[in-house]
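Taken from a larger complex, these chains appear in their original positions, while the remainder are omitted.
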Amino acid sequence: MIHKIRIGLIGYGKTGKAVANVFSSDSRFELCWIARSTVSEGVQTHPDTAVPIFGMERQSFERLFDSYPVDAIVDFSSAKAVHRYGELVRKRGMMLVSAISSYSESDLAYIRSLAQSARVMCSPNITLGINLLMMAANLLRKAAPFADVEIIEQHFKEKPEVSGTALKIAENLGLRKNQVTSLRLGGIVGEHEVIFGFPHQTVRLAHSSIRREAFGAGAAFALSHLSVCGNGFYTFEDLLLRAAYR
Amino acid sequence: MIHKIRIGLIGYGKTGKAVANVFSSDSRFELCWIARSTVSEGVQTHPDTAVPIFGMERQSFERLFDSYPVDAIVDFSSAKAVHRYGELVRKRGMMLVSAISSYSESDLAYIRSLAQSARVMCSPNITLGINLLMMAANLLRKAAPFADVEIIEQHFKEKPEVSGTALKIAENLGLRKNQVTSLRLGGIVGEHEVIFGFPHQTVRLAHSSIRREAFGAGAAFALSHLSVCGNGFYTFEDLLLRAAYR
């Protein structure tokens, strides 16, 4: 019998909710509890599964981990949460999957220190498809550095800023910021395209996301691969490359 | 001063002509002569450059190589030509770039034997972009073997058969033939798309070719990388991976 990976989810905004839905419908995992920043009085539960939801302020993580032991923490909340539960991850050797994009340098240094005695995966974008796109784009860039490259990102009208993911792809490929073009229209969740132009031909790599649940699928992929790694700090791309070349 | 790579081109059909145009306008190369299966009486020349064109039947390759020595043979003719010039490649240690798709098993065994004393690159599709597409698709397939995969190829109306390149991609990815879909319409030179479907997202890899000259750019890429390899037999993907991970 295969042991299910027991999960504590931190963060329950729009994305956190989508992630909770994915974990609670994937038989490889057991979602044990959810911690969110604010809850009203009384015990709350996840609507489909009755998984309990705790308020981070009111709750000692130590007592939570004692009452509801888990194998892994999945963090979709904000940069400060890791300082509340980090030492417990270190002491108990739990896995940590964090999708926070706003960590400071010192936050990251702290997380790397945890990785000496735990398995930690930390990436600002945890979508499987985006990471596959990045990996393929990096490979093409290295193999054909002479190609013209442009990035187009298209998102819903309400997103004012340039996509952080597109800027990250540009940085990885050694492009200037003005090689990222942004379009905003109704009816688009999120699309990223990297175009390589060669004499007489083009290669286009495109990712299209239709729902936030894609983040949950990415966290599930990360966790299932992290569970067979040794202690250490991994990015999503590290796990993908291990999957590809194992 | 950098030595130009001197080239003898074998094959002068539609693709061979496009390849000749590419080599004669790239300063890294010197196109020294062209050999084609049939020529009418008298000496012919390539229109833009006055490079001489010889008929293979009337011409001993040994005498040709003596009069017009080259560093590399680029072969876009047919499977039998290699048996006419192969021993000269072996003896003189010339580079060979061959884009013939119709070699038999015994042809290929012979070419591999030449590779013991020469640098040989042999691939049925020598387009840079298609090989980049294949390389990226192989990587995604290995990293995410659980994804749904479909291939669409679109070509001009006069192409009756399924694209050999699409079937090759399917074979590399371990797909069934019915996972290749073909469309035929006017106004399309050649497009190949590999679609990876995941929960809530897709990744699309697409190659679009607009002219036969793309084959010449591929041969030029292969030759420039082959020139820094040791003796041996290489596919186009081998050279790309070396370029990517050097």
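A and B are the chain letters, set down in written order, and residue numbers restart from 1 in every chain.
Going forward, a residue touches a chain if its C-beta (ideal position, glycine included) is under 8 Å from a C-beta of that chain, and two chains touch if they have at least 3 such contacts.
Not measured: the values here are computed from a predicted model.
J.: Quick one: how many copies does the complete complex have, if 2 are shown in place?
T.: For the whole complex in this structure, the answer is 4 copies.
The rule we apply is simple: only the chains that are shown with their structure count from here on.
J.: Measuring from the mean C-alpha position of chain A to the mean C-alpha position of chain B, what distance in angstrom results?
T.: Centres of chain A and chain B (C-alpha means) sit 41 Å apart.
J.: Per the contact definition, I'd like the list of chain B residues that touch chain A in the complex.
T.: Contact set of chain B toward chain A: 22, 127-129, 132-133, 135-136, 139-140, 142-144, 196, 198-214, 217, 221, 240-241, 243-245.
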